[in-house]
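The other protein chains are all here in position, but one chain of the complex has been omitted.
Showing subunit A:
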Amino acid sequence: MSGAVGREAVFPTRQSLGLMKNKLKGAEIGHSLLKRKSEALTKRFRDITRRIDEAKQKMGRVMQIAAFSLAEVTYAVGGDIGYQIQESAKQARFRVRAKQENVSGVLLPTFESYTQEGVNDFGLTGLGKGGQQIQRCRETYARAVETLVELASLQTAFLILDEVIKVVNRRVNAIEHVIIPRTENTIKYINSELDELDREEFYRLKKVSGKKQRDVAAADAEILAARQKAAEEQAANPKAPAATAVPVQEEETVDVLGEQEDNDVIF
């Protein structure tokens, strides 16, 4: 496991352990939030897919009817009216308004169609003949365009959502499979390193105290030997005072933390 994701290059210190733990917590919160976002988006995405399907089928029907009504116009008028209509159109009657919709932080453009009342540029086309067919054809095509606008809005949302869902899922997966394991690994590593240091420290202290005890024991033995020798000497030469023993005692109990001059202390 640790080989696959590795760990971050940090010094195994207590500070970085704290950092890593925070990071892990953050990653877990982020993961659950992103997961929820992804689910919300996917739900929306499925909804849109279904609506696109419906809209496309509707478009098929509507466009067929519209094309046929144009055939009716051709029959009734007996000629091509396309050019005249193209030329007489000055203002758009059918307009599209773009809006934004917010789905879990993703801005989706939606198009809303509306007809500008009072704009009727070919009201008189087909006055001589075929006027009714032309009017009906125009209405049919207006409905067809409405369906197209709806479809366009859905398709745009579809593309954008698709992209966003991919990004979000990639993030979720990255957090789940890379960042969290790596952070955990790092924490494990830092912990093991710290334990190792603890153990080394403990061993060192143990070693130091062992040495100290040995030294103390040796010193004790020396003092003891010296005392015995002195006692023997006193026994042999009782005139000599016990003064020799006292300086030795004093030497032994020198206060380390005392205020006296130390040779190796520089400041």
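What we mean here is this: contacts are C-beta pairs under 8 Å (C-beta built on N, C-alpha and C of every residue); 3 or more make two chains touch, one makes a residue touch a chain; residues count from 1.
Definition applied: contacts and distances are computed from a predicted model.
From the set "Multifunctional methyltransferase subunit trm112", "Origin recognition complex subunit 5 isoform X1", "Mak10-domain-containing protein" or "V-type proton ATPase subunit", the protein name that UniProt assigns to the chain left out of the figure is "V-type proton ATPase subunit". Among A:Gln57, A:Gln84 or A:Asn191, only A:Gln84 touches the chain left out of the display. Considering the full assembly, A:Glu72 is the residue among A:Glu72, A:Asp162 or A:Glu184 that touches the omitted chain.
Contact with the omitted chain, checked across A:Ser38, A:Thr125 or A:Thr147, is made by A:Thr125.
Subunit A residues in contact with the hidden partner, per the touch definition given at the top, are 64, 67-69, 71-72, 74-76, 78-80, 83-84, 87-88, 120, 123-133, 136.
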